[in-house]
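The other protein chains are all here in position, but one chain of the complex has been omitted.
Naming follows writing order (A and B), and every chain is counted from residue 1.
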Amino acid sequence: MTDITAGGVSPPIRRVEFETAESKARLRRRYRSEARFKAYGIAALVVAAAFLFALLSSIVMRGIPGFFQHYLVADVLVDAAKIDPEGKGDAATLRAGDYTAVARAALAEAIPGVEGRQLKRELNGLLSSGAGDALREMVVADPSLVGQRVKAPLLLADEADVFLKTSGTKIRVISDTRGIATPSATTGEISILVGANDFADDVALVKAELKALADSIDETIARRKARGATVESLADLEREATELRRRHAAAATSERLDAKTASRLVAINGGLVKVKEMTPTLVKGEVIIPLKSTADAAPGTWEIRVYETPESNRNLNDRGLAFLEELKAKGLVESQFNFAFFTRGDSREAELAGIQGALVGSILTLLVTIGLCLPIGVLAAIYLEEFAPKNRITELIEININNLAAVPSIVFGLLGLAVFLNFFGMPRSAPLVGGLVLALLVLPTIIIASRAALKSVPPSIREAALGVGASKQQAVFHHVLPLAMPGIMTGTIIGMAHALGETAPLLMIGMIAFIVDVPSSLTQAATVLPVQIFLWSDLPEPAFKMKTAAAIIVLLAVLFLMNGLAIWLRKKFERRW
Amino acid sequence: MDMRPDPLIMMTTQAQAPTTTPTKVAAKNVNVYYGAKHALKDVSVDIPEKSVTAFIGPSGCGKSTFLRCINRMNDTVASCRVEGLIQIDGKDIYDPALDPVQLRARVGMVFQKPNPFPKSIYDNVAYGPRIHGLSKSKVELDQIVESSLRKASLWEEVKDRLNDSGTGLSGGQQQRLCIARTIAINPEIILMDEPCSALDPIATARIEELMEELRHNFTMIIVTHSMQQAARVSQRTAFFHLGILVETGSTSDIFTNPTDKRTQDYITGRFG
Partner (left out) sequence: MAGWYALVVVALMLAGFALARGRAQSVAGGNYAGMHSLPSYHGLYTASLAFIPALITFLVGSQIAGYLATQSAISALPNDIQSDILRQGAALREAVNIVRGGPVGAASAEVQSAAANYSSALSAGQWITLALGALAGLAGLSWGLSRVSMNFRARNAFEKLVHALLWICATIAVLTTVGIVFSVVGETYRFFFDPAIKGKPTVFEFLFGTEWNPQAAMRADQGDIQTAYGFLPLLTGTLLITVIAIAVAGPLGLFSAIYLAEYASPRVRSVAKPVLEILAGIPTVVLGFFAALTVAPYIRGWGETFGLNVASESALAAGVVMGMMIIPFISSLSDDVINAVPQSLRDGSYAMGATKSETIRQVVLPAALPGIVSAFMLAISRAIGETMIVVMAAGLAANLTFNPLDAVTTITVQIKTILVGDQEFDSAKTLAAFALGFVLFFVTLVLNFIALKVVQKYREQYD
């Protein structure tokens, strides 16, 4: 008690002031900093939520179109000569019939009179190579259809499908034409003479486009120069820009159209002509859809159609686009839910690719995983929680499990490759090996969850069982384990969800092969859903990007279901001791 | 220490003082609810300045709850609701315009379990002056830390290791560090919530000495389980039972001549 007098210091006795201006300012400052700090927390959560929203909405927006597919729904003549020329009528013959030819015949009926190999190929290219598949199923199911006309959906190729889904090209229609147009022929290369200068505006527009193109090339050159590109490597570009500028500056009223500028077509007398060269009053071009006659077309009865996106920037060229527009105008194109997405294996053709193979592969793999890691995980947890003596070996096992839970998944892939494939000689790409690797990967998760569940069962239950003369094992297996089961199941489902989304280790053991067939055994080559997503995401076709996103939606839906189930289990069996 | 006078004799000598000292804290009809539970019922009491007031009573009687109302620590409990009037120097502390942060700078608190911050001894004591901006310079801060540690009679023990962690001290030292931390900002009132219940008898004795020392400068309110402690350190005593303030008066009166039967039963050890 002598500290006060013994001390040599006499500090200022200051109370905390509240009334002075200085203290008020200080308090305001402290509260501002308080508000700021709180705002950081809210902002962090908002950013995380915004990211999740951006992720999900971007996936959903990309993926929804992937669940639908466009079909040409036409009256198809099931031509006996193509399907069953000998009239056998048995299922094998019907199955082997040439349905592609039938589908093409239906398409030719829809747009009659198309001439020339090139044009016909473009037209047939609108149909998928599997266009007749749906028809085949219909005919096999009902052989009486042979020789009949039937309304059947014919699958369109992915370029046409993507074009319809994205409406990638703006089409401008000029229908208030002022002059009388006179075509020179109904097919082939023709010219159309117009009584007024209906094309004057378009010639000017093309010139403007040429200038814009030249400008953008100049910009590219400047950017590359800034990055240190050599002059020689830019020579081609510079030549191109010079040529474009020359065409822009030329006084000539005639202008050629090429793939780099917007395409122009003339719809006249029921036909369609792609313009290759034009002056204000005369166009020359190629007939895509034959004209009905060479009669003069009155002003306003013919029109100019401008496809704004240059041909070179599209997946579908002018001819295909023209045919597709014609089919659409006739009301023959329909979008339908693509059930085949769930019933087909992988394919090189985007419109035919499905996820059934990957789904079955995932199911087989997960069966192996759960079959291994549920019993092993639970038994290991029981040992560690109920029976393990407190010694160095037990401690080593525990440290091991915790560390293993944080080892990168790709390292488990290396283990699978070196040990299972190379050392034990197990088959590559097989669900068996995939399941083994994933089982080792999620084993720590399941052990940790199971231990937590066992720990939450109060000791009184064990004591009660032991008290009536049960052995330790009887107490655990008859009383503790059943009570811990909901917790163990919850942990297992979450572990399985983790395994279902895992990709990297499966790449290591070769589950990345292109596999068309749906796997039917544990040792057959297979792939799984996340790997399928990875494979598709690497392909350049836009249709595959949609399929990728659609497959992701399926994967996420399954994962949400699994997690929902886990939450439901937890809620339902939650018990407070 | 061992030369202490008999507590009862001390009380009789001190009993006259409170009648003249002005009231520091006044409570009128205070009710506290935790959710649906009515924890404190119609408590009214006046607490005099510059003296030690002890709250006694069996566990769960509401004495700690009432103590935590005085510096609005109950605000941190979401389900807690306080009704009635509590005034310090005649001002309502539950006035919405009043800031609990300001209030707590005037009403310090020492807890049941020593809770030094996981910082150095120096930083523990300097914490309050720093956040309230009490020192103008490092030298002043050093002085405040030293004098606070001296007042808490801890200086001699720790002056050579001010940069060691506060959590490394013994329990009694930790509690004195918490007291030093509290008095570093010179509060007007110090609330002590069973400050010695986690300490051994020797450490308890030191804290009690310290209270006696501090009561000349601070208004002190102490919650205690130990009737002996209440008798030793306090001038006034309030007896709580089942959320009701049964009786309040000078410590000597309460212990020698209680008016209420429940008080009598409690101090004679019939229950509690």
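Simple rule for what comes next: a contact is a pair of C-beta atoms (placed from the backbone, for glycine too) under 8 Å apart; a residue touches a chain by one contact, two chains touch by 3 or more.
Just so it is clear, the model here is predicted, and its values are computed rather than measured.
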{"item": "Selected from A:A134, A:L321 or A:A380 as touching the chain missing from the view", "value": "A:A380"}
{"item": "From A:A249, A:I399 or A:A464, residue that would touch the chain that is not displayed", "value": "A:I399"}
{"item": "Residue among A:R14, A:R30 or A:K120 that touches the chain left out of view", "value": "A:R30"}
{"item": "On subunit B, residues whose C-beta touches the chain left out of the figure", "value": "71, 73, 76, 101-105, 108-109, 111, 113, 115-119, 127-128, 131-132, 178, 181-182, 185, 191"}
{"item": "Absent chain, residues of subunit A that touch it", "value": "16, 30-31, 33-34, 36-38, 40-45, 47-49, 51-52, 54-55, 58-59, 62, 223, 227, 375-377, 379-380, 382-384, 387-388, 396-397, 399-404, 406-415, 417-419, 422, 425, 427, 440, 443-444, 447, 471, 473, 497-498, 500-504, 507-508, 510, 512, 523, 530-531, 533-534, 537, 545, 548-549, 552, 555-556, 559-560, 563"}
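By definition in this document, only the chains that are shown with their structure count from here on.
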{"item": "Subunit B - residues contacting subunit A, complex", "value": "99, 101-102, 105-106, 131-135, 140, 143-144, 146-147, 150-151, 153, 155-156, 185-188, 209, 213"}
{"item": "Subunit A - residues contacting subunit B, complex", "value": "1, 3-4, 6-7, 9-16, 18, 23, 26-27, 30"}
